[in-house]
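Only one protein chain is missing; all other protein chains are in place.
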Amino acid sequence: MNELVITRHNEMIDPHLSIWGWEIPVYLFLGGLVAGMMIISGYFILTGRTKNTLCSCFRIPVIGIVAISLGMFALFLDLEHKLYVWNLYINFKWQSPMSWGAWILIFIYPILILGILIRIPDEIGQRFPKLLDLSNKLRNKQQFVKLLGALSMIFGGLLGAYTAVLLSAFSARPAWNSPMLWTLFLASGLSSAAALVHLIGKDPAERHMLAKADNGFLIAELIIIILMIIGFVSSSKVHIDAARLILSGPFTAVFWVFVVFIGIIIPFIIQILSVNNKIPHTNVAPILVMIGGLILRFIVVYAGQYSHWSRNVFTGY
Amino acid sequence: METKVTRRKFLQITSATFAGAAILASSNRVVENAIAAAEKKNGVVKIPSYCSICFWKCGLIGYVKDGKLWKLEGNPLDPLSKGRLCPRGNGGVGQHYDPDRLKAPLVRISSRGEDSWNVTTWDEALSYSAKRLMEIKEKYGPQSIAVFSHGPGGVFLKHTMRAFGVKNFTAPSFAQCRGPREVAFELTYGELVGSPERTDIKNSKCFALIGSHLGENMHNTQVQEFAEAIERGATIIVVDPRFSIAASKAKYYLPIKPGTDTALLLAWINVLIQENLYDKEFVENYTFGFEPLREYIKPFTPEWAFAETGIQPDLIRETIRELARYKPASFVHPGRHVNWYGNDVQRLRAVAIVNALLGNWNRKGAFYKPVKMDIPKYPYPPYPEADYEVVYNPNSKYPFAGEDEGLTQGVRSATITGEPYPIKAWVVYGTNLIQTMPNPAETIEAIKKLDFLLVIDVIPNEIAMWADVVLPESIYLERFDELNISPFRIPFVGIRQPVVPPPHDQKDGWWIARELAVKLGLEKYYPWMHIEEYLKYRVEAAGLSYEQFKKDGVILGNEQPIYVEDGLKLEFPFTPSQKVELYSTQLAEKGFSPLPTYERPPEPPPGYFRLLFGRVPVHTFSMTQSNRILMDMVDENEVWVNSDVAETLVLKNGEYVYLKNQDGILSNKVKVRVTQRIRPDCVFMYHGFGHTSKNLKRAYLKGASDSELISRYDIDPIMGGTGMNNNFVTFVRE
Partner (left out) sequence: MARYAMVIDTTKCVGCMDCVVACKTENNVPEGFNRDWIAYETIGKFPILHMEIRSERCNHCDNPPCVYTCPTGASHISEIGGIVLVDYDKCIGCKACIAACPYDARFIHPDGYATKCTFCEHRVVEGLDPACVATCPTHCMYFGDLEDPNSEVSKLLQSRKYHVLQPETGTKPQIFYLI
């Protein structure tokens, strides 16, 4: 038997890391959601659907701006040395995912704003004719719209991946240290975004399409989860212990019940049925998907802080 | 602390002396002088002094930055610290800043044991105390007053009380600590082991530690030398039921069944003699009673000892052969806290005999001969006659009880029973009797019988909370004090002088003692007004420069021979036979076995485990648990339980349990440490935790008190020590 007794008991560090509370999972969830929304909206823009749907071009970016701002605010709340936050923007540290993130977030705003501009709703347009003019001009520039769609997808992808890379880059925390994490977060971001758009979308065809897409994302998520677990258990001892956190540890119940069952399987079944017109479209499925996505971020953020290279969570030594 | 700031004038006592004020002023000025005198660099002032977080008295240097205490370091000139303090010594900073400190004199308002006080002036508190003591002396005689005093700071208080006619002085250092070893060595060699221990770990090739858990027991010089021994590759043998830190450094670890060490020692003696491994020349020339020993020891074979101790006969043989191989540079350490089972003198006699057979007395690598700086005493007037018998040892019931340190529990039982005569007042300096003496219930019972309890302390520890008057002393970094003249390898003297002034209305021990003397009408016993006059007198009488002393903190004397190897002559003038008494004529005379006897310790009742206890490196007894710096290392104790036992009892590492002892006493809740590092038949705790004084805000009810669970103690019939290791506990869940 191995006993490891450590005399350190620093706040937020011992007995296990607890540096990040609710703020970071919320931030990551919102980031992932916005990422997914940008990819979807970028896809709509790119495929020229700007004409017939408001949702993708106006509402998505508006919600995106609000969501990302809330996320950044949560992140700001988490900072311990808030008055010094400006230091984030006088440097770019290419090795630091967090620095990347800070700058990606900056680029996302103009893309979202342009996304709003290209299709101003009539009510607003009537009140601000100049805005409408600009909007019309921009919308008619085919090249520009295409570029915007592409940028939106690219930055959405970057943002989504970044929210995961932020964690997976910490090789010090075995439970985060998976090369699959970014795909998981991207898939989850997409499924949550699809769910949200589904929720706010009016057009039955669009909703139908989104439900289908969502199901695709959910399946992808499930496969990624399985691959990730396989990846962990076929790796080193510390990674096996990390996997144990969700297989037979403190996070097992929440993970399987809330993330997998309620967040993926149930909405998947509901949406299969509604897509095949067995039951009418309901808001239950997308809400569950989003709850599942949020809880996933909580579990990942907390489990990573639990997992450790030298200290065994299970024996306390 | 519930204090009434509005001072009730119920203390109608006269004589507000101006002397007090004058001395106060001069005492503050001295602090400034000391600071001014010291070398200054980057706003940092360095002042040498000596440590008092334990009784080892290491020389230190206090760093004061912009007038505030910054840190402490060892004084490189000091032979005890050699420039490095132990963790507690470094943590002394936390004692100065302890927010829980006693800040002003307190006089009890309500009944004893309750927590409600008048904050008062020194004049009132001292006048009131003097009045009470005089009343008691008047009514019951000076013998009815007992003084408990531990540590060098109590010198002046004891002086005052001696002048007052008191003779009943005790300290836990004898009956709760080293008594048996000093008695055993005095019986055998006619000389003490003493403190610092005269063991020459530094040069030893092989030594055995019986329970001495160096590395947890942080007596500085010993730990430094222990590390040197490890580095040199000395053979270390550790005998302990617990895999101590020292055990982890040992070549041989003997996981002995608790209480059976004497059996092991007898077997060692047996092998030494049977295999002719002992030092024949030494035995022949310098010892008395070898033949009776040779006869006596025959049955105590390693095989016999195996049944008692659980140590394999081969291991017993191998370890003693190893000790013999390196003789005379090998030894068995006499230990320090050795009041274990109530038959400890016999065990320590066996230790003394093993050493004698190794011929290692005053030999390099074993026991050196300590030397001491010759500093004249201050010429005080003679004390009044006190022709009464000490209270703690009526009719010399314990023939070899200590004279200076006495038997604490003897005072306690006399206080309860009134026999041989009543004790009405206790004066307590620097000892937290509630945690220090076994069976605190008895201590409290005695306290309740007192007319008056005066406590001088630095924090509101349990004992202070029982007092009628509490006098807050400045801590050691804030005051002058008695000189440190420890016996060591080289003669030296160390000074204690203020590094920083006391933060509140605390006063120095010498000042308190002097003021009390003045109020008791004993002013003539204090020809000096300020302690510096006293110190200067003594130091200069020894032909040393007081100014240099204050600057360096330490003055070294000339080296003297301390080993036979240096030309020291071996002689034993203080035993009756003038030889090393393997066979103790003195014990025989008093009706005790002259050769060491082994008694099998009582077994724990089923489901119970023997309670063992000891030191944690970052705390001293029960006095440092409110030190915020040291609390950051360890702020509660744990109960160590063998992993297999824990599995059977389904105890989880880190869970809280209660301990219940054989007498049904329930502890405070305590964390379980599941570990391989202890035998299955015992549990272990660090001593000093589980404070019940609410005023120790952060230490209050943190961990469990071993003392509380030690309701049974076995008294050594030879010297009156309290063996505390025969208590048994079981686990109770919430």
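The first chain written gets the first letter, and so on, giving A and B; residue counts start at 1 in each chain.
Here is the rule we go by: a contact is a pair of C-beta atoms (placed from the backbone, for glycine too) under 8 Å apart; a residue touches a chain by one contact, two chains touch by 3 or more.
Computed from a prediction, not measured in an experiment: that's the story for all the values here.
Of the candidate positions B:207, B:243, B:290 or B:488, contact with the unshown chain belongs to B:243. Considering the whole complex, the residue from A:91, A:140, A:234 or A:282 that touches the absent chain is A:91. Summary of contacts with the chain left out: across A:43, A:73 or A:170, the touching residue is A:170.
Touching the missing chain, out of B:167, B:349, B:679 or B:702, is residue B:679. For subunit B, the residues touching the absent chain in the complete assembly are 70-74, 84-88, 90-91, 93, 214-216, 218, 220, 223-224, 226-227, 230-231, 243, 245-246, 248-249, 253, 255, 617-618, 628-630, 632-634, 642-643, 675-680. Panel shows subunit A; residues 1-14, 17, 19-20, 78-82, 84-85, 87-88, 90-91, 93, 95-99, 101-102, 169-173, 236, 304-305, 309-310 of it touch the chain omitted from the view.
The rule is simple: only the chains that are shown with their structure count from here on.
One simple way to say how far apart two chains are is to compare their mean CA positions; for subunit A and subunit B this gives 64 Å. Every residue of subunit A that touches subunit B in the complex is listed here, in rising order: 1, 3, 5, 7, 315-317. Against subunit A, the residues of subunit B that register as touching in their complex are 633-634, 643, 652-654, 673, 675-677.
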